[in-house]
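The block that comes next holds subunit A.
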Amino acid sequence: MIRSAAFAATLALASFAATGAFAQGKVTVVTSFSKDVTDPIKGAFEKANPGITLDVQNRNTNAGVKYLDETKSNPQVDLFWASAPDAFEVLKGKGLLQKYTPKAEGIPAKIGAYPINDPEGYYFGFAASGYGIMWNTRYQQANDLPEPKEWGDLATAPYYDHVAIASPARSGTTHLTVETILQGEGWDKGWATIKSVAGNFQTITERSFGVPEAVNSGQVGYGIVIDFFAFSAQGSGFPVKFVYPTVTTVVPANVAIVANAPNTKNAQAFVDFLLSPAGQEVLLEPAIRRLPVNPAVYAKAPEGYPNPFKDPRFAAMTLFDVDKSGARTDVVDTLFDQLISFQLDNLKGVTKAIHEVEGKLAKKDNPQARALLSEARGLIAAMPVSEAEASSEAIRGAFTGSKEKGARQAELEQKWAGFAKEHYAKAKAKVDEAAKLAN
Partner candidate 1 sequence: MSLALSGAARTPARRWRLPGTPGQIALALGIGAFLVAFLIVPVGSVIYVAFTEKGSGTFTLVNFADFFRTDLFLRSFWNSFYVSAATVVLASVFALPLAYITTRFDFRGAVIVQTLGFLPLIMPPFVGAVSMQLLFGRNGTVNLLMMDWFGIRIPFMEGLNGVIFVQAIHYFPFILINLSAALRNIDRAMEEAAQNLGSSGIRLFRRIVLPLAMPGYIAGASLVFVKVFDDLATPLLLNVKDMLAPQAYLRVTSIGIADPMGYVIAVVLIVVSVAAMWISALALKGRDYATTQRGGGGLARRKMRGWESALAYGVVGLILLLVLAPHIGLLLLSFATIWSYSPLPDGFTLAHYGRVFGESSLYIKNTLIYATLAGGIDVVLGVAIAYLVLRTKLVGRQWLDWAAMAALAVPGVVLGIGYLRTFFGVHLPDGTPLATLWIVIVLALAIRRLPYALRACYAALQQISESLEEAAENLGATKARTVRRIVVPLMTGGILAGFVTSFATAAVELSATLMLVQSNADAPLAYGLYVFMQSAAGRGPGAALGVIAVLLVAACTLLSQYILDRNQKNRGAS
Partner candidate 2 sequence: MTATAQKMARPTAAPEAALHTEALDVRIEGINLSYGSNHVLKDIDLDIHAGEFFAFLGPSGCGKTTLLRLIAGFNTADTGTVSVGGRDIGRLPPWKRDVGLVFQSYALWPHMNVAQNVAFGLEERGVARAEIRRRVGAALEIVGLSHLADRRPSQLSGGQQQRVALARTVVIEPKVLLLDEPLSNLDAKMRVQVRRELRDLQQRLGLTTIFVTHDQEEANTVCDRIAVMSDGIVQQVGTPMELYERPANLFVANFLGTANVVEGVVCGSGTARVFETTGGWRLPVASGAEVPAGARLVFRPQVARIVEGQAGVPALMGEVVRREFLGSLVRYGVASGGQEITVDEPFRPGQGQHEIGARVAVEVPMSAVLWLA
């Protein structure tokens, strides 16, 4: 009895405390950005808008989306603030965002080929980042490894077991990179490239930050990361280097106002601030180091700061089809998981064997062995679904649960995993054969 009374009292107390927290001029944001990013922006925003307090809730992108979905009946947050555009697409699709037309001026429609804002006005790009390769110099020197320049370098023998990437299913930015390669090189060739690099992976992390973390501490040599991870690590003094390959991806970071937000006005003020020159300039701070979407702001950037609006590396970016990407997001991520993440041991096994045989062939050539190797590569590259199928209703339905689905998601996954396993095993047999010839 005493206990329940105490419980009631605690509840009452708690509700009192919560009521008190409804201060005027509050705006709450759910974000995946680290403190290094949010703290300076919070400071600048509160200075520019006296009386409004910015309350930051840190969640990773996935948990944030889940959170907004679960709390939609009575939203308590005003803004969603994260990198991955696909997360915003999902939120938009679920009707969890509201439209707004920002007041900011001078922001172009596209960076490279990528549209900065949602054409329908549900979310807005406020910064861009480029993808590239980050490596630990101590690791690289201690293991006597080369400095990479291009994505393709990572597929070569010296990098075997030295590379890390975040899972595209968990990292929206990695997903964009994968999608960029697929769109740039075409479905089949793109997957072949991705798999050839994947054969050298040491690990596939579950969080975006897991990759720079592993490179920073020297557990992994090379990581495929967004530039600011590398730059902020350099800023903190870690022995890391970073390079943009000639074909890089621009990854926008976005902000959106939550549907039925309790403080819509303040939320709008935050979006406007973020896109204003004052807000954009904060992005240049060393700890944040993102690329502003307002080209004018680069005038204040330090020497050597990459400018995606002028830098040819960014201009070379392929034409990116957002609709195409959106239609097959789940399929691409699941394919990556089933063909690469969960078959990594098999894939690495055959890749290692290929590297070894190639090493021997470089010394003493054998055309028959070369033919076998190329057959093996073909087997590795083979895909269980074609580009057209990937976007088909039948397969998409398996993920979204629509009526037209041809099979359940679990059935597809099992099928794809079996496909990959079988093909990698066949490829391994070919390579083993080649190895005998090469001796």
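A word on the picks: all candidates are chains of the complex that A comes from, given by their letters.
Just a few scattered comments:
Keep this in mind: contacts are C-beta pairs under 8 Å (C-beta built on N, C-alpha and C of every residue); 3 or more make two chains touch, one makes a residue touch a chain; residues count from 1.
The model shown is predicted, which means the values in this text are computed figures rather than measured ones.
Chain contacts in this complex place subunit A in touch with candidate 1, from the set 1 or 2. Interface residues of subunit A, counted against candidate 1 in their complex, comprise 3-4, 10-11, 14-15, 17-19, 21, 28, 32-37, 55-59, 61-63, 65-67, 70-71, 73-74, 76, 86-87, 90, 93, 136, 138-139, 142, 167, 169-170, 202-206, 209-210, 212-214, 216-219, 229, 232-233, 235-240, 287, 329-330, 333, 338, 341-342, 397, 399-403, 405, 408-411, 413-414, 417-418, 421.
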